[in-house]
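Structure in structure tokens, see below.
Here the complex is missing a single protein chain, while all its other protein chains stay put.
Letters A, B and C mark the chains in the order given here, with residues in each chain numbered from 1 onward.
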Amino acid sequence: MSKLEKVLYGNRLKPFLFLVGLILMLPFVVKSSYIFTILILIGIYSIVTLGLCLLIGYAGQISLGHAAFFGIGAYTSGVLTTSFQLSPWLALVIGMVTTFFIAYLIGIPILKLKGHFLALATLGINIIFYILILGLNQLTGGAAGLIGIPSLSLFGLPLTDKLFFYFFVWTAALLVLLLSLNIVRSHVGRVLRSIHDSEIATETLGVKVENYKVAIFALSAAFASLAGSMYAHYITFVAPPTFYITKSILFLIMVMVGGAGSVWGAILGTTVIMFLNEIIRFVGHTYFGISGEVEIVVYGLIIILIMMFLPKGLMHVISKPIQKLKQKKKVKIKSHKDMISQKGV
Amino acid sequence: MKKLCKSICSFSLMLILVIALSACNMETSGGNDKKDGDGGKEVIKIGAIFAETGPASTLGKTQANYVKLIQKQLDEAGTINGKKIEIIMQDYETDDTKAVIAADKLISEGVVAVVGATQASTSMAILPKISGEGIPLMTVAPVNPEAKDIYQMAPSNLTNASLIIKFLKENNISKVAWINARDGFGVEGLPSFEKVAKENDIKIVAHEEFDATATDMTVQLTNIRKKNPEAVIVWSRTPGAGIVARNFKALGFDIPMIQSSASANKGFLDQVKDNNENIYVIGSKLSVVDQLPNGEQKDRLKKFREDYRTMFNSDPDNFTAHAADGFHLLIEAIKAGNTTSEDIHNYLKTEVNKYSGLTGSFELQSDYVGPYEDGFSVLGIENNEWKYYE
Amino acid sequence: MSKLLEVRGLTKQFGGVTAVSEISFDVGAGEIVAVIGPNGAGKTTLFNMISCFLSPTNGEAYFKGNKLTGQKIPQLAHLGIARTFQNLQIFHNLTVLENVMMGAHVKLKTNVVNAAFRLPRILKDERIAYDLALDAIHLVGLEELMFEQAGQLSYGLQKQLEFARAIVYKPDFIMLDEPMAGLNDYETNRMAGYIKKLKSEGISFLFVEHKMATVMELADRIIVLDFGKKIAEGTPDEIQQNAKVIAAYLGEEVV
Partner (left out) sequence: MELLMQYIVTGLTVGSIYALLAIGFVTVYNITGILNFAQGEFAMIGALTCITFVNAGLPMYASIIFAILISATIGLIVERTAILHARNTSVIILIIITIGVSTFLKGMGLIIWGTNPKQLTPLIKMEPIHFMGAVINPQSIFIFIVLLILLAVLYVFFEKTYIGSALRACEKNPRAAKLMGINPSTMSALAFTLAAALGAIAGILITPITDATYEMGFLIGVKGFVGMVIGGMHSIPGAVAGALLVGLLETFSGGFISTFYSDAITFLVLILVLFFKPNGIFARASGERV
């Protein structure tokens, strides 16, 4: 890693290795297949939240409709593999490409809007998508959903077994993480953050702001479609209610609670929210005997508290002690000094 | 002040993460044999997946209640040839993904059989996971008749269709309109009905759909009025079913309206209170126990209703009865000494044939899906109560 | 002197009100032109029309011979025109270094694709942007604060940062919207020093300013606006003697 990158962005290898280590270690600790399912779902949802984090945290554009792109991926995979007998991998790629273009076409007009209006427009997109998959029931199986989606197999290795699928999902998630880190740790990352702060200033510096916004919007949609296809092959069944606004809101909350400011926040947020859901439900059922959707009371409360007191998200809370630990600032100034002496300015 | 809140918040969130990890290993140690602590083999676990909340709770709530009732009865009855039976209930909140996660959870708990999924689409969602593990699945919703290796407790839509056709023939109606909700339950009805209607030359003159959460269906009913049918068939859960009935009456239709079995519950009766002439519902004989001719069926249904009433002081409906049939069959299999999934599978496939359930008699060996028509009939409504016709 | 910027009859009406009417002037290469006038004279409107933020009701502006009006804002930077803002548009959440590196955008060929796959292009661009930024930061003397969040800086420092960001990619023509507003004397002189230094390197300026002392000291030519019309144009000495200007603007404080 070049000196320059260390100066500009700080270290990324350590957190990455920590995450990889964690992922490798978990299967040996966790035995119950229920927790395993949650881990796999966290992997799938992290791919969506990583894309969303780029869009919201960096480019500053809100989207309440990413469940639609998640759905397009799931349904393209589902329909192509069931009624057209395409290979799942081909269907997955087709899904991502179609979602990318659909999001690109939608993005151009929509990203001219700002704030509440953008949120409402993306909400509208999600509802229109939901009604379309309900309506086209010859193709998508409509409300009864689409059954019999084959599970994936990699070079003959059947991925029905949880362990293989777990590693497959998390390798994909790590690749997406790497991709996002590369984008963030480059000039493009700076462009996105400057769009977030002041679009006018960015434009005067020669940046075609629309192109960047739409590109990131389409990219995050492609990520969501990838996750959708994997979700379809894992659950082997897709039905419209899973891709409704409630799922878009869940993704948004995961990003914001995790901390939209950093790509790592997306993964942290997804994990915390997924476990939070299960814990509250587990505690609710066993100890208080209350059942059903009651956990949304605690869930709603926690979201309000986090957004009020920790607007920058959990990642911010965790990264602060780490920064103090390594006295990051000192390292930067020192290495910067010898940079200058080296250049002889 | 802000600093304080920040530290409290971050502290509480760290706590949650710690709980999460502890929950992990608590889960992994086969967590909840809290009751009698001894090894797994002594307790036979039966899984149950119902929608206790969310839109489908109008059907799933009584099923979830029934789990509590039958668990109490099993505990009182003590062990069955040395084994205790424990029913683990999962509420999937009308969300198919949560149902699949719940199925995984039950599999990891080591259940020998599962009674489940209030909705047809959810049953299809959990089917591959459960039958993949060789665990028998007793479905309680009208799933498509061709689905393999499941035991259907609910009458298939073919049975419902033939009941409606019988009713239409008696009132010599030949032109009908079909209106259904656009959700998992609503869309299942028409395909089977179309098949049976074609054989009995009943013409479907209009087909309309409405969003499951819609609050006004006058437009759909006005479209139907244009085709002037002789009867209207509604396939939807409440509250949608009730709103259609109310709009139907408000628009001054005087032709009969026939509702699916999903409307055979108290909620629907309240919705169409004092405005329900000429409205018929496919209901199980459970709802009209007192008007039944005396006999073995009447006593069994009466006992079932009394037990439910004493515990929940409200009435069970036919969806509760489907779940009850599922549990009773499984308990009968366990009583006959089968304690593993394979034993139960071949017990149900070979030994038992005739079984008179709460919602009609079953013939498990025959390829007739679900109970025969003898458990159901088209019920009318008179002074806000169900009316049974011979 | 070849004409760098030619403004021909720019006019702007908001509903019935004519904010700017029929203004024409030129800016030569390496020349500093100031635009002055009492508040509400239409200075900023003129400024926004030239930099394509506002489309004029009629009239055009030309830059190096080709038409400027009607271009999209990002196009200006590629033509070599930079501008700063009256109410300070800097990136608060980015560090000073990152703010200035953003200025180098036109010189880079990064796009989302090659960033995602970390092609060698990226590292070369980072290096280019970093070196350019260092020069600009060195010019305005912000080395010590390079890694501070831009939002934390004082107003004066933020003005310097915005100036540094504008000059990073060495444009030929810089438009400054009240660069000295809100600065104390020491900071004003320092900013004037930077402008003079860049003028010596051949960069021409068009700036709007209220501080008469700086305008007189810096500008080669001054254009005076009053109620949207150009009432005078000329060197600082001519303007000080011009009766109309005195009446409309300088009024009683003739030095």
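Going forward, a residue touches a chain if its C-beta (ideal position, glycine included) is under 8 Å from a C-beta of that chain, and two chains touch if they have at least 3 such contacts.
Computed from a prediction, not measured in an experiment: that's the story for all the values here.
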Residue, one of A:Leu24, A:Leu90, A:Leu105 or A:Ile127, that touches the chain absent here: A:Ile127
Touching the absent chain when the full complex is considered, from C:Ser21, C:Asn48 or C:Gln160: C:Asn48
Contact with the hidden chain (one of B:Gly242, B:Gly357 or B:Gly380): B:Gly242
Residue, one of B:Gln73, B:Thr213, B:Thr350 or B:Asn384, that touches the chain absent here: B:Thr213
Touching residues on chain A - with respect to the absent chain: 56, 62, 64, 109-110, 112-113, 115-117, 119-121, 123-125, 127-128, 131-132, 134-135, 200, 245, 249, 252-253, 256, 260, 290, 292-301, 303-304, 307-308, 311
Residue ranges of chain B at the interface with the undisplayed chain: 52-55, 57-58, 61, 182, 208-211, 213, 215-216, 218-220, 222-223, 226, 238-239, 242-243, 250-252, 267, 270-271, 273
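Convention: only the chains that are shown with their structure count from here on.
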Chain whose average C-alpha position is farthest from chain C's own: B
Chain whose Cα centroid lies nearest the overall Cα centroid: A
Between chain B and chain A, distance of the C-alpha-averaged centres to the nearest whole Å: 36
Whole-Å gap between the CA centroids of chain A and chain C: 41
Computed distance of Cα centres, chain C from chain B, in Å: 73
In chain C, residues with contacts to at least two other chains: none
Contacting residues of chain A [partner chain B, same complex]: 29-38, 41, 134, 137, 142-145, 147-148, 160, 235-237, 239, 241-242, 272, 275-276, 278-279, 282, 286, 291-294, 305-306, 309-310, 314, 317
Touching residues on chain A, where the partner in the complex is chain C: 2, 4-5, 8, 179, 182-183, 186-191, 193-194, 196-198, 200-209, 212, 215-216, 219, 329, 332-333, 336, 340, 343, 345
Contact footprint of chain A on chain C as seen in their complex: 51, 53, 72-78, 82-83, 85, 89-94, 97-99, 101-103, 105-106, 108, 110-112, 115-118, 122-123, 125-127, 129-131, 134-135, 138, 146-147, 165
